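Take a look at the structure set out below.
Only one protein chain is missing from this complex, and each of the others stays in its spot.
What follows is chain A.
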């Protein structure tokens, strides 16, 4: 029988910190086209936040907070990435050709929108999906 662990400080800090990390990771993800970041790092960062939650609590608690099927997330990410690539075919462009343009958006002002972001969302989801699948699988097994 294991002793009840004393990790009150870790848990309290984690609840706050993990949100900051996730927000930071989203920032990293969107900033990726111009400054360091992007789907890969953003995804890893989010996964790191989840891992932190997982260490502070446990797998079961994490599953009740964020009831995701991470294998499904991986598949969805792959699908998004492939479909973004295939989307170019509809416009008679080669596979994985990206397009961008500048738009005037309310609040944001002039913003450039890229189809590459969609592809990156796929990468982002795949990275979170596989990291969490691996960690969950190994963590849950006896």
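Heads up, the rule we're going with is that contacts are C-beta pairs under 8 Å (C-beta built on N, C-alpha and C of every residue); 3 or more make two chains touch, one makes a residue touch a chain; residues count from 1.
Note that contacts and distances are computed from a predicted model.
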item	value
Choices "Deferrochelatase", "N-acetylglucosamine transport system substrate-binding protein", "ABC transporter permease subunit" or "Na+/H+ antiporter subunit A" - which one is the UniProt name of the chain not shown	"Na+/H+ antiporter subunit A"
Hidden partner chain, touching residue among A:65, A:89 or A:105	A:89
For chain A, residues in touch with the removed chain	28, 32-41, 44-45, 47-48, 51, 54-55, 71, 74-75, 77-78, 81-82, 85, 89-90, 92-96, 98, 100, 112, 114, 116, 119-120, 122-123, 126-127, 129-131, 133-135, 137-139, 141-142
